[in-house]
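All protein chains but one are shown in place.
In this document, chain identifiers A, B, C, D and E correspond to the written order of the chains, with residue numbering beginning at 1 in each.
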Amino acid sequence: MPQSEASQKARVLIEALPYFRQFRTQTMVIKIGGSIMDDEAMLRLLVKDVLLMHWTGIKPVLVHGGGKHITQLMARLDMKAEFVEGLRVTDKETMDVTQMVLSGLINKDIVSMIQREGGRAVGVSGRDGNLIRAKKMVKPGVDIGQVGEITAIDTGLLETLDGSGFIPVVSPIGGDGDGVSLNINADTAATEIAVALKAEKLIFITDGNGVLSDLRDPDSVISRIRPEDAPALEAKGLVSKGMIPKIRSSIEALSRGIRSVHIIGGKIPNALLLELFTEAGIGTQFIP
Amino acid sequence: MPQSEASQKARVLIEALPYFRQFRTQTMVIKIGGSIMDDEAMLRLLVKDVLLMHWTGIKPVLVHGGGKHITQLMARLDMKAEFVEGLRVTDKETMDVTQMVLSGLINKDIVSMIQREGGRAVGVSGRDGNLIRAKKMVKPGVDIGQVGEITAIDTGLLETLDGSGFIPVVSPIGGDGDGVSLNINADTAATEIAVALKAEKLIFITDGNGVLSDLRDPDSVISRIRPEDAPALEAKGLVSKGMIPKIRSSIEALSRGIRSVHIIGGKIPNALLLELFTEAGIGTQFIP
Amino acid sequence: MPQSEASQKARVLIEALPYFRQFRTQTMVIKIGGSIMDDEAMLRLLVKDVLLMHWTGIKPVLVHGGGKHITQLMARLDMKAEFVEGLRVTDKETMDVTQMVLSGLINKDIVSMIQREGGRAVGVSGRDGNLIRAKKMVKPGVDIGQVGEITAIDTGLLETLDGSGFIPVVSPIGGDGDGVSLNINADTAATEIAVALKAEKLIFITDGNGVLSDLRDPDSVISRIRPEDAPALEAKGLVSKGMIPKIRSSIEALSRGIRSVHIIGGKIPNALLLELFTEAGIGTQFIP
Amino acid sequence: MPQSEASQKARVLIEALPYFRQFRTQTMVIKIGGSIMDDEAMLRLLVKDVLLMHWTGIKPVLVHGGGKHITQLMARLDMKAEFVEGLRVTDKETMDVTQMVLSGLINKDIVSMIQREGGRAVGVSGRDGNLIRAKKMVKPGVDIGQVGEITAIDTGLLETLDGSGFIPVVSPIGGDGDGVSLNINADTAATEIAVALKAEKLIFITDGNGVLSDLRDPDSVISRIRPEDAPALEAKGLVSKGMIPKIRSSIEALSRGIRSVHIIGGKIPNALLLELFTEAGIGTQFIP
Amino acid sequence: MPQSEASQKARVLIEALPYFRQFRTQTMVIKIGGSIMDDEAMLRLLVKDVLLMHWTGIKPVLVHGGGKHITQLMARLDMKAEFVEGLRVTDKETMDVTQMVLSGLINKDIVSMIQREGGRAVGVSGRDGNLIRAKKMVKPGVDIGQVGEITAIDTGLLETLDGSGFIPVVSPIGGDGDGVSLNINADTAATEIAVALKAEKLIFITDGNGVLSDLRDPDSVISRIRPEDAPALEAKGLVSKGMIPKIRSSIEALSRGIRSVHIIGGKIPNALLLELFTEAGIGTQFIP
Partner (left out) sequence: MPQSEASQKARVLIEALPYFRQFRTQTMVIKIGGSIMDDEAMLRLLVKDVLLMHWTGIKPVLVHGGGKHITQLMARLDMKAEFVEGLRVTDKETMDVTQMVLSGLINKDIVSMIQREGGRAVGVSGRDGNLIRAKKMVKPGVDIGQVGEITAIDTGLLETLDGSGFIPVVSPIGGDGDGVSLNINADTAATEIAVALKAEKLIFITDGNGVLSDLRDPDSVISRIRPEDAPALEAKGLVSKGMIPKIRSSIEALSRGIRSVHIIGGKIPNALLLELFTEAGIGTQFIP
């Protein structure tokens, strides 16, 4: 390695120093979503970012989704996926498929990847240790089945795992206390867990790169959004329709004690590190 | 409640006193197998037994199988189950089904049942926390796929969970350290975990009632077997063919430090309590 | 043991499960009084009940009396027992006899019985570790000698013993801080210790079976009494005269934070277990 | 206070400095015997010495006798004291008297004195916490009743009390594990407890001033005796007959790990401090 | 040693008993000033006093000055010492000399003396562990250079050292957070450290013997001064001019939570012990 290249490396590490110092011992909840879960190479990069966080003293908690894989298995089983207002209608059989895919496959694949890269991880669902307590969501005029809204988070299990050096990986299944599993929106699960853990950061890894100021330009990411900026953004039609609920829930998370919420693009290599350890970041950060 | 009945109840509790005292703080590994997993009422009874153990200070660890459910899902997916020497030939797709059924469904159903009865449980697979490290089993002349034999048990996760009052429930999936999942025989997993934990007891819950002295009489259970009794039993043809490997592995477990191994019938209500808390027991106990 | 009998045993244990769970880690103060202390067989049964409590995680503290034995030794020493309003007039010599009998004999016999049955116990008097601080009781017009009323309880010693797995057995002798011993009513000592320890239950073991609704019928035990019931009971003359102070002090104990007070009959085998681990109980329970 | 007197005081404290440093955290077992127990003023002085030890970080454990008081109570009860080879023949009734006097009175009086002077003490007998396990002593041709020889010391209770800042005071009663109390020689009890606790010092407080070189001169105390000196002392008839067993057992204690054994006179004010905190000491010290 | 002398020694120790008990676990900050630092024999005596405190459970913290030595080294370096209102004008070079003398020499000599007498000590300056944070003192019309006033005390380092059995010795140098050292008045440093540590006592060791009632009589020490006495003392001209600020700051320290402030004479052998462990004391004690 030429001297100059080496020096540059050292400089990068030194630039990260204030971040290492600041983030040390902070809890950060990371929602992994989108196509990153289909791309082993991208997932591996993400996991490396998570491990760098872990080894510099940050306490990461991962929450994952997996809707696409659920739909795929349902198709193979000749089951029809049905949605009401974006919520998957979840009969008993669909619930089984959901649990099998999320807790049996995706969850363990993330765990396995972390361990291949040298970490120690434990995959749990929200039913384990009563982590996510939920109740059946009621929609007027339609029964959407075993879809749940969260009523309580018991952080005991996450704290136990973290205290022993394990990185927790959570699949968003809740329990109603009577043995019924409930399908929970992964973004919501991540948010509620972050609030319950009094996490410093809540980070959504998505297929997009963040909130855009120009919907046609994927590079027009808005770096920082404060709660007071949101109405204007929505009013100007500057944000995509799908992004509106994400913006609203991010702002709500801030009001519930999370210090900052991030939306970053999973397709960008090392997105997590870039967002955390560089001044500019690469996605959208919501701050109070 | 008439006085006499009440007194009798008290007497039963008092008779259990020496067992409470003796078992307190002991680790016991319980392999749950057979049709008990299809019968919610029976499973509930078993779980109550486990909780009684837990609340009197015993540290139970559960390991479960689930071959029948795997075969069922494979059938629904038009996959053909194939066996070599009793081992399921496990290609990548079969492995996925195995993991989904074991870690995604059965494991969480047991966890859920424990929590409905008031306990706190956490379901993990052998991949979590590097619990079960395995390597691909090699059979001469035939590739049986992702079937593993255990190379190491890391008890860290189990001790972490137990130390925080969670009952661990383990699905028998191993990892090879390179991200490949391996299908592990549940009996073997339970035995290796018991040995690694230096458990006092290893208990197999099966469809039969124990080792029989007369194959035609299901009540002819042999209460106690010592290592030196085994050859005669085998020689006399007194034990069923399927039972021979179980007897051998039980005796081997004794030689590796387990104080006693039990084979009991899951169909008998409260089989676990009867075996542990009564003098005669109801199944077969192997002691050194 | 026939199958049916065994099953019944298991069923009893399982029925006790919610109690095991509920009582776990609770402190219960048990006043042992009456003729049970003259009957080794009955005492042994009681001690077994206490040990079952101990081994299922309850923290029992025993307080005992012993008036009859004091009177007996005084008679042998040609001393005359004299009482004023039910209080033993206690000169220096009577105090010595009281201490010798309570702390030297009865206390150690209970300790010894617990240890014979497999527990670990430590007998202390209220003078040890400044457990019971008291002052001389003043009666107008008469000097009743070294009879004390409690001014403070120091729970440090009891917590130390309990924290190391010892069952404390307390003889009701107080100290005035200047080296003078004081004779304390055992019921009062038990109550004050229970309040100071924030005990969940305070249990009086007596010769009677509880509060009766018909004084002529020893089986007419009133199962539950709430504070508001007491005046009517007293007014109707339904309770024996001797029981009135016990009822009043039980109700007062409730108002000072004890969750329930029990009066049960020491002559009933396993009275303690029956009261604690069966729905109906066998004595009288005071609840707020 | 004149300046010179004050300075002298300071000098004394400073001279004690190396002892404070050396003895800090050491365990010392002190056998209190002889007439000191009849003399409240002397006992108070002794207790102050013990508290000074305690507050400078030494861990004292007291063991007391009380033969004279036992004989007195027996006389009052018209019981006849009988001795065989210096051992009190102990029938059931004598055992009761022994326990009442030792554990009920003398033990608590010492506890009380410690607490009056500002310490915290707990009086226990050897039956508490299975502290002294013993078996019936067998003498050929004569039944001496409940006289015991020690078979085991369980130091758990003493360590629990010491760990919480209580000074333990032990009465020398043993238990045989079946509920039978046994009368134990107090010197032996102190020695065995010292050995079990790996105490640095074992100190006997007696009516004499130590081992004398001239039996007629009470001031002719031999300051230091090494094991090799003992035969000559005995041979020359220089030591009193009663002292010979004490010398022998002191030397045996050294061989079992006690660093030094002291015999000092209880009638000398502050004997304990003088022996511990002055170069010359005032009694006899046995060192290896 | 004659018996009578020995007894007297023991009596002195016993008289110290209530002090040992009272002071145990208390923190005491001791400012060492004046000519004691030039007199190795006197310093050794003082250190022995400190060690006696330490070994009886007191937690001493030493703060030292050293102005005379600074002036001496400056003279050797042909530097001129200049003072404004009693404050040394401290240019960069003077600051270097100050640090070298205080932290490099005097501090380590005190540490070394403690260790020679058997203790364990660690010498630190106020810059270590951010112990003393200060800002440049501003005097109108004149630049006195690197003279600081304390803005914050971080007790973390002192607690760490004390928790591991080290006696901290502090040289009064502060830091401004930007790498600039500041010269701090040692009396002020001791006071602020005492307040931050919530010390029970703050003790100034000076060349005088305390506050005098007659300036011409060095033995006319006023034993106790309460805040309300101060104005009269000052008004009557009874105290030396140099003593006035010391009286005022002592009284202020009381108002900030220190239980008592002492001014004692370093030339009196064992002054510290005499002040602490005798009723009359030998210096002046300020109490609220």
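Going forward, a residue touches a chain if its C-beta (ideal position, glycine included) is under 8 Å from a C-beta of that chain, and two chains touch if they have at least 3 such contacts.
What you see is a predicted model; the values in this text were computed from it and never measured.
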Going by the whole complex, the chain not shown touches A, E
Given A:Lys9, A:Lys68 or A:Lys139, the correct residue touching the omitted chain is A:Lys9
Check the options E:Ser7, E:Ser125 or E:Asn185 and report the residue that touches the missing chain. E:Ser125
Residue among E:Arg11, E:Arg24, E:Lys108 or E:Lys136 that touches the chain left out of view: E:Lys108
Hey, which of E:Gly33, E:Gly148 or E:Gly175 is the one touching the hidden chain? E:Gly175
Since one chain has been left out of the picture, which residues of chain A touch it in the full complex? 1, 3, 6-18, 20-21, 24, 45, 48-49, 51-52, 55-57, 117-118, 268-270, 273-274, 277-280, 282
Where the unshown chain meets chain E, residue by residue: 76-77, 96, 99-105, 107-108, 111-113, 115-116, 120-125, 127-130, 156-157, 160-161, 163-164, 166, 173, 175, 177-179, 181
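Simple rule for what comes next: only the chains that are shown with their structure count from here on.
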Most remote chain relative to chain B, going by C-alpha centroids? E
Over half of the interface residue numbers used by both chain B and chain C, so same, or under half, so different? same
Degree value of the rotation bringing chain B onto chain E, based on Cα positions, nearest 5: 180
Computed distance of Cα centres, chain E from chain A, in Å: 57
Using mean CA coordinates as chain centres, what's the gap between chain A and chain B in Å? 35
Could you list the positions in chain B whose residues touch two or more of the other chains? none
Are the chains arranged, by touching, as a line, ring, star, complete graph, or other? line
Any two chains that touch count here, so list every such pair. A-B, B-C, C-D, D-E
